[in-house]
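With one protein chain held back, the other chains of the complex are shown just where they sit.
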Amino acid sequence: MAVDEGLKSELQKQGVFILPFEQLYNWGRKSSIWPLQFGLACCAIEMIASAASRYDLARFGAEVFRATPRQADLMIVAGTVTKKMAPQVARLYNQMPEPKYCIAMGACAISGGPFKDGYNVLKGIDRFVPVDVHIPGCPPRPEALIHAIMTLQRKIANQHLDKEQRPRWYDKNAASEYPIPAFGEHDLQPPANRDLWEPPRHYRDVTLDEVKKA
Amino acid sequence: MEAIEKIKEVAAQAMSGAKVEIINSTPAAQQPALLVDREHIYGVAKFFKEDPRFQMDFCSCVTAVDYPAKADKPGCIEVVYHLYSVAQKHGPLVLKVRAPREIDLCRVPSLTPLWRGCEFQEREAYDLFGVKFDGHPDLRRILMWDEFTDHPMRKDYVPPPDYEWEPTPHDETLDRAIQEGGITPPTAREELEKEKAKKK
Partner (left out) sequence: MIQPLTEEKRYTLTPGSEGLIETQTLEVSIGPQHPSTHGVFRMDCTLDGETVVALKPVMGYLHRNHEQLAERMVWLGSMPYTDRLDYFCSMTNNWAYALAVEKLTGIKVPERADYIRVIMSELTRLQNHTCVIGFMLQDLGAWGTPLLYAFRERERILDVFEAVSGSRMMCNYMRFGGVRVNMTENDLAAAKDIVARYPRFLDEFEKLLTTNEVLLMRTQRIGVLPKELAINASITGPMARASGVEYDVRKVDNYGVYGRFDFRVPVGDAGDVYDRYYVRVLEMRESIKILQQALRDIPQGPHIAPEVKLRNFKIPPGDGYGRIEAPKGELGFYLVSDEGGKQPYRYHVRPPSFINLTTLEDMCLGHKVADVVIILGSIDIVLGEVDR
């Protein structure tokens, strides 16, 4: 039901707002994202700096950083995720109640970053946890983190509640908890969650046998 | 502090039977080290700690270095101790001790009973190099998880086959990508196609 714009503005002047329920719902959710206080490494300092007085993150609704995952909406994975820490990150993500979002902040959380060749470095947190926004940088400036929060807010505003287009967390059958890797003898078991992450596309297409056959 | 030759003589006199040698560093560094054999390292270190001329009461840095076997020299793992003195404000005195590289034979006496500061650093050397320290109060892994079995800082450590396929792999990564992954990155694909074209 589309409402005439003129009518809308007239009513607004009287203090009456007309908007779809979905918009109201999303406005409430996006304007009060509470992050989980979860800094791993250097990017955590930039996260704290962005919550400090100069780049005030509280303006965007991230008023308090909650210490417990049970009360948080957003997990900002800031810093290098090591293989020793990966099960804990996955566990924390599982403990967050839906709707939940994840921001991978910094090059290390996206793909391992400068420490990619490490025996203990997990090459990107998106191997085990679904990521909504990636922020490049080493470390990204606080303005970049604010831009990421705004991008996430736009993403939340565009989420629909109706049956066909609803997001993952609104779907009763979709999983909201992801399997936690175990410590193996040389590496994590499994090294990546294949449902969430696959190696970059254009190498998987072609196998050596196919090329040799052709 | 006195010259390194004098220190060596003093140490050799104090601990009878100790085999002490001098290893020099770069000409500019002026930090020669004393290489002591495994049986006497504890006694020599204790001597340096308690002797009133030295009073090395502060052990600053403990680390291990891996020297794989080469044609002329057998391999060894060398544990290096840097000692300083807070009381007399001199130092460093560098002690080195060597152990064979094989996992079961790689044992060295621990200096943690003398300097508590060695505790965590020796645990790290055990974790990353596989050197066992006899007499350490709590020798277990510190940086890697407990179920990990390798010693990653050794020169012959092979990382697990999980590594990112890079956009332009080269050298080892390319070889491993082809062998283990059975996957042909685009550059190798072009070369294979050129070979096919030549054969036709």
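The letters A and B name the chains in turn, as written, and every chain counts its residues from 1.
By our rule, contacts are C-beta pairs under 8 Å (C-beta built on N, C-alpha and C of every residue); 3 or more make two chains touch, one makes a residue touch a chain.
Just so it is clear, the structure is predicted and the values come from calculations on it, not from any experiment.
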item: Touching the absent chain when the full complex is considered, from B:D37, B:D57 or B:D150; value: B:D57
item: Residues of chain B (touch criterion as defined above) contacting the omitted chain; value: 24-29, 31, 33, 57-61, 63, 65-66, 80, 82, 86, 89, 92, 94, 115-121, 124, 141-145, 152-153
item: Missing-chain contacts mapped onto chain A; value: 37-42, 44-46, 48-49, 52-54, 65, 67, 79-80, 82, 84-85, 88, 92, 114-115, 117-121, 138-139, 141
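Throughout what follows, only the chains that are shown with their structure count from here on.
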item: Chain B-touching residues of chain A, taken from the complex the two chains share; value: 83-84, 111-112, 116-117, 119-120, 123, 183-187, 191-192, 199-200, 202-204, 206-209, 211-212, 214
item: In the complex with chain A, residue positions of chain B that touch it; value: 143-150, 152, 157, 159-160, 162-165, 167, 177-178, 181-186, 189, 192-193, 196
